[in-house]
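For this depiction, one protein chain was excluded, whereas all remaining protein chains were kept in their positions.
Coming up: chain A.
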C-alpha cells in the first residue's frame, strides 16, 4: 500500500487531519487514564489503510505487514486468498489448533475482500469446525450466520473458496455429503426463500449440484423460526430450523456469483471446481433475452410490484410523460443518486426532496434524489388550458394551485457511471443541448455566447439549421416519436385548415375545434408549449413546428407525407432539417423511502448504560430509581440489579467500578456460576470446568451512587428524567459511569448501545461546494485549507465553486444543533468528570465548522474520520462519494450516522457492546484515518468526473452499447487511481445553483395518517399523465392493504397477550386472567381497531377506482370475515340486513 499518492495540498490536508486526531487522542487518553472508564486508554484503534483495518478487526498479529507485501505483487482478491493460506499454514500468526488456524484464515481472507470494513468476517462467520466424512476423513464446516449478508455475494462466495484453498494447504479432505443432506439443502433453501427472501433462488438441480460438489460444508446457525418438514434430525446437521447464513452463501453467493468464483479458480489453478462450468452453463439460458435488449430497451415493471400505500408512483414503466433520461453528472449526483429539477419536486406534491429514495426502473434498483436546476422541469397543463414548462422552483410554487395535469414530469439526470456500475446497456440519449453543441461546433465557425445557444430564439435555431446544416436545436425539437402517423396527419391537416400564422411567429388554432378533433392532446403529447386566450390556442415561436409539419409560413403544404411510420423521420424529411428524437428513453419511478435526518435513539431510548431493572418505571428513569423502595420498610434507593463484580488487587475491596477508592485499577472478580467458588483468575472453573463469570445479582445502594455522581460532576439534583436501561446486554455486565448519564440528560442527548451519541442522515454524494450554500464564508474555506476554485482561480468570493476534499462533510442544520449539544456535553464531561480542560468550546454551530467527526454505517465495524465543513437545509448528509464508499455505502437511499470524534474516543468501549450475534456490528471497532480511493468500495471507481461527455458517448447510446465498451473514452475515477488526480480536479457536466433546493421535507413525512398519504398518492396519480391511477389503487390494495388486513385478522386470532403493568408477554391468556407475575391487568396485543384499520379505505378505493372485481370480492369477503368475527351473531340475527345495506354504500 505504502504512501498516499497525492498532491502537496492534499498531503497537507491529510497530515492536518491526522495531527488534529492525534491531539484529540492525547486529550482523551489523559482523560481516560483517570480510570473512569472500562479501559484507561482510547479503545478505537486507528487504521491508516486496509491492512491495518484487517489486523485490528480480526486481531491476528502480523497480518497487516503481510497484506501490504502481498498487495504489491497481486490483486486484492489474490492477496486475500494468499493471506488466508498463509494464516492457515501458520506462516502468519500462531494458533493452538488446526481448527482455530482455519477459522482465522477464513476471517482474515474475508476481511481483506471486504476492505476490512464490514462486520461479516467477525459476525457473519460463527465458527469453523471439522467434521467427519463417512470414510473417516475430515472436512471443514463453516458456520455462517445472518450478518454474512453484509459481505455481499462475491465475498460470500469467495469465503467458500478460501475455505477450500486453506484446507488443501493443511491436508483436510473435502466434504462428502450424504444424499439426505443434499435433499435437506434443497428443502431448506426453498423454505428460506419463502420465509425470508432471496435475490436469486437457484433451481433444485443447481442446489444439488453445488452441495454435491462443494468441497467445503456450508453450514450455519438457525436464524429463522421455520423448521424443515422433511429431512429432519439429520446426524450431521444440528438443527431442524432454517439456517439463513447458509442459504445466503449458497444462493446469493455461490450460485449467483459462480462466474466470479470461476475466474479465481482458474487464476489459482485449483482443481475440483469444474462443476462451476455446469452451473454457469445452466444459467446462460438468459442469453437470448440479452440479445433482445441489444436492439430495444423494454419496460421493466419490477419496481412497482409491491406498492406501498402513501408512496406514490411517479411514472409507470417507460411511459410517455415519465422522467426523461438525461445523461450527465451534477456535483450532487452520481454513485446511485440521480438529479431532478426542484420544480419537479414541488409539482409532484413535495413527495420528492433531497435524499428521498426512488425505486427506479433502471439502471439500478433505487436512487436517492438531488436537486439539479440546470435540467428541464415538468410540463403541466393549467386549468386555463395553457401548457407550460416550469423550470424554476419559484414559478413552481406559484403555479402549483393552477395545475390540472402533469403532462410530463421532467428530466432525470443519471450519470454514465451508474450504467457502468449496474452493467446496464446504455439507453439512447435524447437529443440534448450538450450533444447539439458538438454538432454546432463541428459545423459552425461563428462564435455565439453560450447562454444564447442554450436558449436560442427560433430564428437563430432555424438560421443555424439552414445555413450550417446544424441539426434542429433541442428547444424546437418536439416529441414526434410519441404520436403515430394518423395523429401526425390529423394535426397537419388541422393546422392547414384552421390555423393562422402571424408575422411574429405565433401560431393560432381555434380552441373549441381543436378539442373536438382531439388536436390539443396531440400538442400536449408533443410538448408543444402553448397558451389559451379568447378561445384560441397560441403557440409562440412556432415556425420550427410549422416547418416540421411540412408546411410553409403561410401554412400551405410544402410536401406530401413521406412513406414512413417513424414520425421523427417524417418531421425531418418534411422540414428538410436534421431532427433527432427528443425523449427516446423514459425512466419509471416510484417513491421508495423518505429522506432521513434525525438523532439516533435506541428503543427504548437511553442516556446512560446503567441497569436499574424495573425500579425506574417504564421510562427507566434513574431519578425515580433513586427513590425506589421495594417494600414498605425497605431501604430507599436500594435496587436489585445484575452487575459485574470487580475487586481491588491492592486492598481487596469489592466494587463495581474500574478504579478503587484507594486508586488502584480493579479486576473482574470471577467465580463459577454453578459451583459459586471464586476461581481466582483461572480460565475455567477448577471444579466443573465451566467458564467463570463476574456477573452477579447484587443489591445496589443506588441512592448513594446516584448522589455521589451528582456530587462528582457538581450538578444540582433537579433533573426530572435521566433514562437508564433495564438490564445491560454486555457479557460482563459493565455499566457506564452514572455521571455521563447526568451530563447527557442535562444536554438532552441520547446514546447508542456502545455509549456514543449519534446522528443519522441519508447519504448524498457531493463533489463540489460553494461557501454561500453551506452557511460559511470563503474566508472560512481558506482557513480549512481550500485554495482555488475549479477553474484554478484563487478563492476569493463565497460563490466560487471548489472541489470538495474527500473527508469533508456537510450535515443538516438539525444535525448541527444536535452535534452542538453533544459538543457541550463532551466539554462538560471533560471539565466536570475527567477534570481536564474543555475541547470544543462551541457556542454556536458555526464554532463546530472544522471539528472532526466519525462516520459509521450500519452492518460495518469501521468508522471513517471526517471533518465538518458546513451545513445544509436539506435533511441529508453530504459527503464525498469516496467517504460514502469507504463506509461501504452507495447513495441509493441508504443512511448512516456521524458522531463527534471526541465523543467516540472518550465514551466508546468494547465492553459495552452486547454479547450476542450482531453485537459488534455498527460499532467503531477501528477508525480509518485516511481515505485511499484504491481501498474504498470498488463501486466508487465507476464515477465519471469529466466536464463534458464526449460526442462518441452520445452516438454509442443510440446503438444501445454496453457501457464497458466506452470505459476507455470516459474520464473515470478508475483511470485516475494511483495518481494525485485521484483526489483532485474533478468536474461535473451539469451545475446546480443550490444543492439543497426543493421542499424541506418529503410530504410522506409531513402528511399524517396512512390514509391521508394514500389520498395524496392517488390524487397525484390522477394528475400525472404517465401514471395509471386505477392500477396504482389496485396494486396498493393487493400488496399493502389486503395483506395487512389478512395479516392482522390472522394475528388477532393467534395473538399474544401482554401485562400492562410489568410488560410480560403471554403466548395465550393465563387461566387466572391476571398477570401471574405481578397481578397486573392483561390486555390484548391486537385489537379490533388494528384489524379494521384499512377496511373502510380499501372498500372506498376499490369502488372509486374501479379495481378488478377479483380484488373487490376479496375486500368484500374480508369485510364479511371481520364482521363475523367481531359481531355477536345473536344480536346480528336481527340486524344482518342492516349490516348488508350498510356495507354496500
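Quick note on the criterion: contacts are C-beta pairs under 8 Å (C-beta built on N, C-alpha and C of every residue); 3 or more make two chains touch, one makes a residue touch a chain; residues count from 1.
Quick note on the criterion: contacts and distances are computed from a predicted model.
For the chain of the complex excluded from view, the name given in UniProt is "DNA polymerase II small subunit" [choices: "F420H(2):quinone oxidoreductase", "4Fe-4S dicluster domain-containing protein", "Binding-protein-dependent transporters inner membrane component" or "DNA polymerase II small subunit"]. Considering A:952, A:1012 or A:1088, the position touching the chain not shown turns out to be A:1088 (whole complex). Considering the whole complex, the residue from A:96, A:171 or A:230 that touches the absent chain is A:230. Considering the whole complex, the residue from A:662, A:947 or A:1125 that touches the absent chain is A:1125.
In the full complex, chain A touches the omitted chain through residues 187, 190, 227, 229-230, 1042-1043, 1046, 1049-1050, 1052-1057, 1067-1073, 1076, 1082-1084, 1087-1088, 1109-1110, 1113-1114, 1117-1118, 1120-1122, 1124-1131, 1133-1134.
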